[in-house]
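The complex appears here without one of its protein chains, the remainder shown in place.
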Amino acid sequence: MTSAPIGLSRDQMAARAAQDIAHGSYVNLGIGMPEMIAQFIPEGIEVILHTENGLLGMGPSPADGDGDPELINAGKRQVTALPGASYFHHADSFAMIRGGHLDLCVLGALEVAANGDLANWSTGGDSIPAVGGAMDLVSGVKAVYVMTSHCTRDGIPKLVESCTYPLTGVGVVDRIYTDLAVVEVGSDGFEVVDLTEGVTFDEVAARTDGPIRDARSTEVER
Amino acid sequence: MTSAPIGLSRDQMAARAAQDIAHGSYVNLGIGMPEMIAQFIPEGIEVILHTENGLLGMGPSPADGDGDPELINAGKRQVTALPGASYFHHADSFAMIRGGHLDLCVLGALEVAANGDLANWSTGGDSIPAVGGAMDLVSGVKAVYVMTSHCTRDGIPKLVESCTYPLTGVGVVDRIYTDLAVVEVGSDGFEVVDLTEGVTFDEVAARTDGPIRDARSTEVER
Amino acid sequence: MIDKRVADPAAALHDVADGATVMIGGFGEAGSPIELIHALIDHGASGLTVVNNNTGSGEVGLAALIRAGRVARMICSYPRSANSTVFPELYRSERIELELVPQGTLAERIRAGGAGIPGFYTPTAVGTDLAEGREHREFDGRNHVLEYALTADLALVKARRADPHGNLVYNMTARNFSPLMAMAAATTVVQASEVAANGGIDPEAVVTPGIFVDRVVHIASPAHESDLVRRGITYP
Partner (left out) sequence: MIDKRVADPAAALHDVADGATVMIGGFGEAGSPIELIHALIDHGASGLTVVNNNTGSGEVGLAALIRAGRVARMICSYPRSANSTVFPELYRSERIELELVPQGTLAERIRAGGAGIPGFYTPTAVGTDLAEGREHREFDGRNHVLEYALTADLALVKARRADPHGNLVYNMTARNFSPLMAMAAATTVVQASEVAANGGIDPEAVVTPGIFVDRVVHIASPAHESDLVRRGITYP
């Protein structure tokens, strides 16, 4: 397997995912890379960000010194609240999640299987188990997107036939944004719906472990 | 059975029941006669009234013309809110009830059985069935008191061996305030713990249909 | 800008289908969205299942909707009122169905519907006629009944103030079932006495976050049911 420097940077991945979020959506962005999407929402598109620790209408990080240690996001970083925001307790926050009121969440992944299984909470072994809200999000939010590098740093595919790490949810992932492609989870496996400029379908397929087909003839839903 | 005019008036019954409510209690007073208790809470005793339609800290009826049709009690009569009050929605209101947070409710009755069964929601037959919050109150509130005339207008006992009307709850009543006596529900049936002045135990027993004993030697818990 | 305001009740209810389940906020007249209910009558949808604590009073609002023959089935806790014979007459002649639910169980079932909880256990009603034929289960030696979530196609809600995002605050005991129904319905339509600018509601004091609201109609001076009844008004 080649490790030639093809594909998008992290910023570019975030910008690519941001393009597909509809105006007026209620969106939860997972801790880490998915959080970056917020910075790239296109002009004129308004997205209401939910953070599961009790805020709708989350804004960007505060200017240095302007933050409040009690206004944080799920990653425990200081944020701001935009006009039209609301605070609520955890039961109400997860009622939004479990009750199917959020339109979209974008999460990181250790592995995504060709049937949509997601593993993103535990590497197994003797690490301290910690799940947070990941299992709630994947079981409740209307659409679950994953944003991840296509392979690990060691070149091992993260889009796989079936997950080896403990599952976060079964058959939950709808779409995957990687540095190489936009991949949907179809009934027969992975479906490439968009390729990063300069990347070929064969290069993506070579870096993917499960059944994958070129579905670019199909209109990409945006 | 005699129908001699013995016993307390409705106001006096309410005043008698009011004597036994502890300072600082959270109390729900049922629609009708139990509501009258609020007027007789002794000086220096503060009781926080809950109405299941979403208010803690309910105050008396407003002066004529001062009311708001959206500040009402469970009986749909206009009320006021005292300093320290709070409004909340129905799920929170019944969380207070079902979760055992209210110290006391006082309800009316069609019948109370010697084992504490209560019937107060339906006379059966072809009346329109309507239950409201009665079943929630009796299954959740820490102490359930009943305030009722000892007999119907026709002289038929309301404290009975077992209820003939549809039940509101099984074994839920702790104490009964009637025009004739204060009666607790013990393990062996009704226990008279206080008699109205001028009323004898035998007069009470004659107007009661279940097992009843004189328990006045026992200290009345106030 | 996100703006959930629509021009009037008719526009807010244009897509209601026959046979829809409609949750209507209010406890007695407090919180009853009369103007929306009247628009629903005008719209003409029929065969409705309506969820409300009561069945209305007089011949306006919910009672008028029932009287117009639009409601096939009521889910409520207390279908009686001192000043309306609309529901009793239809019920006695078997022209309307009734599912009677204890008030707290009704509230919790609606909340469960909004929160993605399909079922829960409650001690309420155990040993009574209303628990007959239901699944029971003991927890810590106490018997409970299994209750199921309630959801709806539409919720009609009255608020004191809304903003363009659909954030809501209510007026005193007019809050009652409305925040729960807003969560449990696929489409939530709000009539608000005031519509604030975005940011015009303190984020700490929002009762219903806008995520639960789809359409907001400004009704500056909503009628009070008791006032209409007193004046002998009937709708339409």
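To keep things simple, chains are lettered A, B and C as they appear, and every chain counts its residues starting from 1.
Methods note: a residue touches a chain if its C-beta (ideal position, glycine included) is under 8 Å from a C-beta of that chain, and two chains touch if they have at least 3 such contacts.
Since we're looking at a predicted model, the values are computed, not measured.
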**Fill in**
Here the chain that is not shown touches A, B, C
**Item:** Residue of B:Pro42, B:Pro62 or B:Gly99 in touch with the missing chain, whole complex considered
**Value:** B:Gly99
**Fill in**
Residue list for chain B contacting the dropped chain reads 23-24, 26, 46, 48, 50, 56-57, 81, 83-88, 91-92, 94-102, 140
**Item:** Positions on chain A contacted by the hidden chain, ascending
**Value:** 51-55, 68-73, 76, 81, 87-91, 93-94, 97-98, 122, 126, 128-136, 139-140, 166-170
**Message:** Need a quick check: the contact residues on chain C for the chain that isn't drawn.
**Reply:** 108, 112, 115-123, 137, 139-140, 142, 144, 148, 169-170, 172, 202-205, 207
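To be clear about the criterion, only the chains that are shown with their structure count from here on.
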**Prompt:** Chain with the smallest distance from its CA centroid to the overall CA centroid?
**Reply:** C
**Request:** Averaged over CA atoms, how far is the centre of chain B from the centre of chain C? Could you give it in whole Å?
**Result:** 29
**Message:** Using mean CA coordinates as chain centres, what's the gap between chain A and chain B in Å?
**Reply:** 56
**Asked** What is the distance, in whole Å, between the centres of chain A and chain C, each centre taken as the mean of its C-alpha atoms?
**Response** 36
**Prompt:** Which chain A residues touch at least two other chains?
**Reply:** none
**Asked** In chain C, which residues are in touch with two or more of the other chains?
**Response** 111
